[in-house]
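Note that one protein chain is taken out, while the other chains of the complex remain in position.
Here the chain labels run A and B in written order, and each chain numbers its own residues starting at 1.
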Amino acid sequence: MPQVDTTTNAGQLLAAASGGRRRVGDRVFSNTATAAAVTILALLAGVAIFLIAKGMPAFTHSASELPGGKTFIDYVAPLAFGTVLAASFAAIVAVPLAVAVALFITHIAPPRVALTLGYLVDLLAAIPSIIYGLWGIFVLGPAAVPVMQWLEEKLGFIPFFAGPASATGRTMFVAGLVLAVMILPIVSAVAREVFSQTPRKLQEGAQALGATRWEMIRMTVLPFGKSSVISGTMLGLGRALGETMAVTIILSASGAVTFNLISQSNPSTIAANIALDFPESSGLAVNVLIATGLVLFAITLVTNMAARAIIARQNRGE
Amino acid sequence: MSAISPHPGGALVSGGILPKWAPYGVFLGAAALSAAVLAAAGSFSIGLTLVFGVLLACVAIYSWSRAVEGPRRAVDRVVTMAIASAFALAMIPLASLLFEVAKRGLPGLSLEFITDDARGVINGGGAAHALVGTLVITGVATIISVPIGIMAAIYLTEYGGGKLRRALTFFVDVMTGIPSIVAGLFAYALFELFFGPGIRLGVMGSVALSVLMIPIVIRSAEEILKIVPNHLREAAYALGTPKWKTITKIVLPTAFAGLVTGVMIAIARIIGETAPLLVTTGVIDSINSDPFEGRMQNLAVYAYSEYRSPGVDKAASYERAWAAALLLIAIVMILNIVARMVYRRYKTEIR
Partner (left out) sequence: MLGAADKKRSAVESGSEKVAETATATAPGDLAQAPMAAKAKTIEARNVNLYYGAFHAVENVTLTIAPNKVTALIGSSGCGKTTFLRSLNRMHELTPGATVEGEITLDGEDMYASGVDPVRVRRLVGMVFQAPNPFPTMSIYDNVASGLNLNATRIKKAQKDEVVERSLRGANLWDEVKDRLDKPGLSLSGGQQQRLCIARATAVEPEVLLMDEPCSALDPVATLAIEDLIGELKSRYTIAIVTHNMQQAARASDLTAFFNLEESGKPGRLVEVGETETIFTNPTQKATEDYVTGRFG
């Protein structure tokens, strides 16, 4: 290849002018993307820093200086109890239903309608929480009164149903049921995803052995999806812990620490307490409420992290 | 068939099988029977009929199937019926909620409800100020969240590597789990620093909503950018296209419908938020369209305050709360449906 004349082509590749201009465009764009990423981290750091800074006075002041004359721990403990109680009750109700819903959509309903049914369940997640609250207080609450009376009569020996049953429906029982409806689509979405991913070869293997549909589900789908259902439950729990409006509207809170779900006296939850008291608070009371928000943040963070850890472990295991 | 089987009509159909209509027939029969018995006992109600109907149907289908098809099929039958009933049970709240919101909200909906505010009205007025507030607060939140969210998603899918990428992925997960009320408290704490205690502004609500919206936008944009095939990026690079132009002219247009859909669904998720606005934008009864000056209120907060602090005529206040709820649910549903339609209609076919 002798005829290559490098002198006339010199610098062709190194066309600095246009190359340099391009690099400016690339640099600006990639820096903008990186800046967005950093902004988000800064925003999150900001959430933590501002909440800690504004919540700190609640920890440093003595009981006599704080509103209500209680130490912060004494103030937040019943609220944290109510938060965990409501969310746990909701999860206990929602998870079996969510698993059933997921199984129905992925393995029982005809494939033609499965997509539509899935969409209906997703619709539950799209409804604003204020509307769940109104529905809970005006519709579900009154409807639940006879059920709660029945529970008190027949199952009153269980502490949860000790009664006396509320006549208004503004109870932990109703609030928990509404929370259950709200987290059901979250849990069922996670379960649906993994149930539909159950390897075909496992399912067909079970059916080739002559298993009925339920035996196939029990042998392959449920074991395959177990850890995802657990992580979905944690995600749902995280949502229920932080949910504010439904509880704020429905629950008639008295500050009592009790497992009794159906009576008139109920513990409040952290989120509902903030929503109720914050608009009328000033001074140190605001700091105390922000500090309770910090506690709520911590509780949901731990729950969500646990859920992610389970998902991550499962992904690694595959 | 019978030629294969050594016992004609034997191995394959031994024990027989229930007719196709069996589960439905059994359920209807069981429900009718429980309705009749309950009516006879004088305590008929739809709820009780369904409860006893399902229980009775489970027992009946089990017995019948066990007699005809054997115990294993019988268990399968009863579990299938139980799961289907559980699904139906889970759908009851949705049906009831949509029905009740429509029934209770429709009477309160009128032209005045949308065009009037509640200024100086002792009892009555409309929700125009809340509609304006919803638009402004949500709009500003969208303006903040969409560029940051989509650029961050671009960072994750096109640029990111190493520590920052892993940190961002992790913290977006954390952010997804922030309770909405905590986002509100953050916005309050941030603005209090600059404007002093008790501050309430529309833009504070937007900042709070952005904390909730950004992770949703990032997640959906990331998903959609990931499915833009890599061979399209390579085709552009091979033409001598700089990376930023490959992203803006090839990747983003290919993903456009998906990005729009993601943003619309994110808007639908935050447009009905109440809690973070209670602590940031406050309540107000007249129209305010300036997010940087004075209180503001969205439809959800309007519905809440009509319920929480009703006027003299309690029923009228509740009616307005339901009308706002209906309006809100209609907006959310329309956003969701239009978002899905946009995706189905305009998504780029990639083979």
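In this text, contacts are C-beta pairs under 8 Å (C-beta built on N, C-alpha and C of every residue); 3 or more make two chains touch, one makes a residue touch a chain.
Predicted, not measured: the structure shown is a model, and the values here were computed from it.
Of the listed residues B:65, B:254, B:274 or B:336, the one in contact with the hidden chain in the full complex is B:254.
When the full complex is taken into account, the listed residue touching the unshown chain is B:236, out of B:136, B:189, B:236 or B:303. Within the complete assembly, residues 161, 229, 231-232, 234-242, 245-246, 249-250, 253-254, 256, 348-351 of chain B touch the chain that is not shown.
Quick note on the criterion: only the chains that are shown with their structure count from here on.
Each chain gets a centre from the mean of its Cα atoms; for chain A and chain B, those two points are 13 Å apart. Across the complex, chain A meets chain B through its residues 22-23, 25-26, 28-30, 32-41, 43-44, 46-47, 50-51, 53-54, 96-98, 100-101, 103-105, 108-109, 117, 120-121, 123-124, 126-135, 137-140, 143, 181, 184, 188, 212-215, 235, 238, 241-245, 248-249, 271, 274-275, 278-279, 282-283, 286, 289-290, 293, 296-297, 300-301, 303-305, 308.
Taken together, the chain B residues at the contact with chain A in this complex read 47, 72-73, 75-76, 79-80, 82-84, 86-87, 89-91, 93-94, 96-97, 100-101, 104, 147-149, 151-152, 154-156, 158-160, 164-165, 167-168, 171-183, 185-186, 188-190, 192-193, 197-198, 211, 214, 218, 242-245, 247-248, 268-269, 271-275, 278-279, 282-283, 300, 303-304, 307-308, 318, 321-322, 325, 328-329, 332-333, 336.
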